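Only one protein chain is missing from this complex, and each of the others stays in its spot.
And now, chain A:
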Amino acid sequence: MSDPLVIAGKSYASRLLVGTGKYRDFAETREAIEASGAEIVTVAIRRTNIGQNPGEPNLLDVLPPERFTILPNTAGCYSADDAVRTLRLARELLDGHALVKLEVLGDPTTLFPNMPETLKAAETLVKDGFEVMVYCSDDPIQARMLEDIGCVAVMPLASLIGSGMGILNPWNLRLIIDAAKVPVIVDAGVGTASDAAIAMELGCDGVLMNTAIAQARQPVRMAGAMRKAVEAGREAFLAGRMPRKLYSADPSSPQSGLIGS
């Protein structure tokens, strides 16, 4: 595999990570994830029905853990304690699987991360043997703190979860990328393919998204577009863009040999 994304010592060919929420049904979920090429897929942990609907299909039958790296999240948790408890349940559910996505939210209006609680949860989880990929604010100092705690990836938001507002502060993302020794994955805010490409061109190691695919008019088609955008953005980053030349044009064609000269 050339240019793999390496998280906690494991290599992945795809730099696109996808969520599994907001799809019409499990068939569409599976089809979109196949089209995205993602190998790491996030899931949420919720109470099951307790016998009211025993034949209900299970998401993990559609996305078998033997085939995908399942990344359980703590979406909906507003305290470190709830997040830790949720991920301990996830670890039991997934037979000891250590790789998790930590997010501790600050309020239901913005879903902005509560960083003090996030740092506290990260510390507990790392000590408990989890490999923590962490949703965080785009603050380079707190990203470094999370890295120092031992998180295996930092995942700053590009804009609010589910907003589709794109990359609102590329400069902060660059500060985080330039300083980080662990993968930096933009998590939240991507709206369309160009947003994903911009994140990758900035030097992000990957992009995690859900709503941009699931709420597109044609989710499966958008999943394919995102796959290409992430690949194109990564290639452009590695290729190294030309410098920006403000107010100075530079013709691509020769200036000599013009007819009539």
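As a convention for this text, a residue touches a chain if its C-beta (ideal position, glycine included) is under 8 Å from a C-beta of that chain, and two chains touch if they have at least 3 such contacts; residues count from 1.
One rule holds in what follows: contacts and distances are computed from a predicted model.
Engineer: Which one, "Peptide ABC transporter permease", "Sulfur carrier protein ThiS", "NADH-quinone oxidoreductase" or "Cytochrome bd-I ubiquinol oxidase subunit 1 apoprotein", is the UniProt name for the chain you do not see?
Structural biologist: Its record in UniProt gives the absent chain the protein name "Sulfur carrier protein ThiS".
Engineer: With the full complex in mind, choose from A:G21, A:G106, A:P170 or A:G203 the residue touching the hidden chain.
Structural biologist: In the full complex, the listed residue that touches the missing chain is A:G21.
Engineer: Among A:R88, A:R174 or A:K228, exactly one should touch the missing chain; which is it?
Structural biologist: A:R88
Engineer: If the hidden chain were put back, which residues of chain A would touch it?
Structural biologist: The missing chain touches chain A at positions 19-23, 29, 42-48, 50-51, 54-55, 58-61, 70, 72-73, 75, 85, 88-94, 161-162, 208-211.
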